[in-house]
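Each remark here refers to the structure printed beneath this line.
Complex shown without one protein chain; remaining protein chains in place.
Think of it as A, B and C in the order they're written, each chain with its own count starting at 1.
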Amino acid sequence: MANDALEAAFADGPAFVPYLAAGDPDYESSLKYVEALARGGADVIELGLPFSEPVAEGPTIQGAVVRSLEAGMTPDRFFEFVEDLEVDVPLVCMTYYNLIYQYGESEARGASEASGETASTGPRPFVEKAADVGLSGFVVPDLPAEEAGPLREACDEFGLDLVFIVAPTTRGERLERIMEQVSGYVYVQARLGVTGAREDVSGQTEESLDRLEAYDVPKAVGFGIKTGDHAERIVAGGADGVIVGSALVDLVAEGHENDEDADAVAERLESLARELKDGAERGFAQREPQAERT
Amino acid sequence: MANDALEAAFADGPAFVPYLAAGDPDYESSLKYVEALARGGADVIELGLPFSEPVAEGPTIQGAVVRSLEAGMTPDRFFEFVEDLEVDVPLVCMTYYNLIYQYGESEARGASEASGETASTGPRPFVEKAADVGLSGFVVPDLPAEEAGPLREACDEFGLDLVFIVAPTTRGERLERIMEQVSGYVYVQARLGVTGAREDVSGQTEESLDRLEAYDVPKAVGFGIKTGDHAERIVAGGADGVIVGSALVDLVAEGHENDEDADAVAERLESLARELKDGAERGFAQREPQAERT
Amino acid sequence: GKFGEYGGQYVPEALMPAITELTDAYERYVLENEDGFMDEFRRRLRDFGGRPTPTQYAERLSERYDCNVYLKREDLVHGGAHKLNNALGQVLLAKYMGKERIVAETGAGQHGTATAMAAAHLDMPCEVYMGKRDINRQRPNVFRMRLNGSTVTPVTAGRGTLKEAISETMRDWATNVEDTHYVIGSVVGPHPFPAMVRDFQSVISEEARGQMREKTGGLPDAVLACAGGGSNTMGAFAEFVDDEDVALYAVEAGGSSLSVDEESGVAPNSASLSTGREGVLHGARTKILQDRDGQIMESHSVSSGLDYAGVGPELAHLVDEGRVTAANVDDDAALTAFHRLSQLEGIIPALESAHAFAYLEENRGELGDSVLVNLSGRGDKDLESVIEETEKRDIDIAPDMTEFAGGF
Partner (left out) sequence: GKFGEYGGQYVPEALMPAITELTDAYERYVLENEDGFMDEFRRRLRDFGGRPTPTQYAERLSERYDCNVYLKREDLVHGGAHKLNNALGQVLLAKYMGKERIVAETGAGQHGTATAMAAAHLDMPCEVYMGKRDINRQRPNVFRMRLNGSTVTPVTAGRGTLKEAISETMRDWATNVEDTHYVIGSVVGPHPFPAMVRDFQSVISEEARGQMREKTGGLPDAVLACAGGGSNTMGAFAEFVDDEDVALYAVEAGGSSLSVDEESGVAPNSASLSTGREGVLHGARTKILQDRDGQIMESHSVSSGLDYAGVGPELAHLVDEGRVTAANVDDDAALTAFHRLSQLEGIIPALESAHAFAYLEENRGELGDSVLVNLSGRGDKDLESVIEETEKRDIDIAPDMTEFAGGF
């Protein structure tokens, strides 16, 4: 709607959309890692603001969340992090709704504590701040379209996109309801379950893309993509972009466990990013003729 | 009824009736101990045939029962024991009803095993055997007058006495029912509870003796008598005899624990027996004038 | 006070007046409902005890055995077993009699905990005698009695198990008989206990009989109950005794073997009805595990609640009369039945009750179309034993025990 950056990122060929948790395993290293993704060819970056109860995440990203929280990540630090980042791709904040909601609550609480009142301000202050630091949009895994009204409004007000996830189980009316509200891109969940790198690509992806064919918004596929080959197949199958999280977080975790130099980890991240980006482009090259799609 | 030995023992002054468990702590020592009691002045001896569940006994006599059983005491050994004893006072068998009852049962079983029948013979074989080895009577603490019919009959048949216990709670009709069946002497339970030496003499004794005054049978008081002084007071109070168990068993237990020579223990038993017998006689001397009894 | 040749009052003279007084109170309050005793008892059983308990159709067992299996759910009674029926009745009776103190014995602790609960509920001081060895094996039950305000007194005599505790409680009673009532835990002991405990427990069959009629329009072909002392057994049978078409099975603990070791004085089972001999124990003539001379044997069962050398005289009589069939199953079968019921029906039974289910398994198809099993108690108390005993055996339906090796 108001922000063109995300749709634009999908305009020229397939978009590579990597994810990392901000501040994993520490603030400084994490800055380097995110910047490495940009150098590796990221078209959009999903930045995780960690929440203590990440119900949609598998073990890999749960690990990232724990490391980031233990290193002191908070919503305010997250906004600083975004400001400190030196990247020129659009950034999407991936987080859970309570953090967005509480940011406003706690601001209001600070203001109203003297008077003893508690005013529910909702997501507006968080979105305002996000716009302020230059974020382009949000993905909120525990916020279905039905509950998204207040956040959607705030996003519209401040010109941010609100990305929704479409699951293999999302059909019919629900799909329509989501597609009415989505902006930026739609996050196509490649399979049921939680985030995490997998060895194979699911047949559910193609079904989902078929269902979404009628809609105009870019379709980025995520959940389980691990290698350039996966990315290639996904894009060849019709996706406008690939979202990759756990495979990248694995590298961060590995580096952390082995106490590696952040630059060395950043290099590997950049290299995997490039592989994934290249894979996506190879896949895109195979897109004509479309008739070959089963 | 048929046997005069017991009543006769009470004829000339107060009777001293000590108790020991046969075979405690072993067969040979026990023979010596019982004989020591006779030397110490016993007029009648109550010989315990130990039963695995001595519900009427306190800890002291329970200990005797355990020692005797562990040393191999059985009803057959008990009868041998009686035959081996060299004493010239009447002996009363104190035991629980199941042993009396089973003696017949097991004889019958032996006989009927081939035919597969089980005939209930009751107490007769035990009593017959008891008469055979020269016992004068029985005290059976778990056999109230109501259940004593078969044993009473067998005793009558073989000329043995059946001593009954009268408790402080035994009154009215129950007392009469018992006194109709009792023979030899009546065992006046000095207090409620179980066997065991006590520091004082109970006021319940006098009440019981009062209640029994009308009956002609000798009255021997037991439960808690420990010293010559006790015995003195009891007899002075009107008893025809004193029954002493736990105080004597204590000496046996002590000797056993300290691994003492049986003769030394026997000597102490004889000495305590003499003290008790003397006490009883002192008490008897005070019996006139009876008016002094409160 | 007699059931054929069985029963009677074989107790020390000091107790006879108390027993006479109790017999009188039993006749007046229990049999004749004087002062509305039975009404109050039934009301308290309902509100405090949670009666009536359901008679449940067991779908998966019925399928397995191709007949209709019904469970009388005594595991749902307050405290987790039928034991409260009797304990509550006796403590209440003691109150009506003006007694001021309760004593009881306990083996595994089930009767002790039931009595402690009833005594707290009715504000009566209570002392429970328990063998030292049992105390060590059943610490949670000891703790529960203490929580309810009862004193638990260890009995060190003999091997420190149930029969020594019973003897010790009789001694306390003989000492304090004037103000104390002895709450015997089963249909054993001198008259009036066997009859009185049966009457308090017969609420089981009274309810079950009505519930079976309501559910099936008729009576079951067979009633199964485990039998140790026999209180749940008599409770489950009492109202069916006159229904001649209803077969009654008392399932005893076969333990590890039906043989006995006379030398050591140990019977590796608790099958008094099946293998015991007539004799006199704890106040009554009944069937007893004893050696040739009449000395009482130590019994054994994987289920401590069945672990007793005697059995209720009325039950012994009903077996002799042919009205009740005495049966037994061994430890292995009982343990397997424990696991089976837990998995198939979502009910973890007491190891006692599991014996009845093991008999059902072993006699499938031979007990008729409609079988009522008395589920006398829940198995929470047995979890430690189940771990220990399952580890020793190869029970293929049991869950993997590795994690629980050595207990909790």
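One rule holds for everything that comes next: a residue touches a chain if its C-beta (ideal position, glycine included) is under 8 Å from a C-beta of that chain, and two chains touch if they have at least 3 such contacts.
Keep in mind the model is a prediction, meaning the values are calculated, not measured.
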| item | value |
| --- | --- |
| Chains shown that the absent chain touches, full complex | A, C |
| Candidates C:28, C:42, C:60 or C:277 - the one touching the absent chain | C:60 |
| Touch with the omitted chain, as defined above, among A:5, A:165 or A:209 | A:165 |
| Hidden partner chain, touching residue among C:31, C:266 or C:344 | C:344 |
| Touch residues of subunit C, complete complex, unshown partner | 46-48, 50, 53-57, 60, 73, 75-78, 80, 116-123, 139-140, 142-144, 146-149, 339, 342-348, 380, 383, 386-387, 399-400, 403-404, 408 |
| Those residues of subunit A which, in the complete complex, touch the missing chain | 51-59, 62, 66, 69, 74-76, 96-99, 101-103, 105-106, 109, 118, 120, 141-144, 146-147, 164-171, 174, 178, 189, 192-194 |
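In this text, only the chains that are shown with their structure count from here on.
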| item | value |
| --- | --- |
| Whole-Å separation of chain centres (CA-atom averages), subunit A against subunit B | 96 |
| Averaged-CA centre spacing for the pair subunit C and subunit A, given as whole angstrom | 65 |
| Separation of subunit B from subunit C, taking each centre as the mean of its C-alpha atoms, in whole Å | 36 |
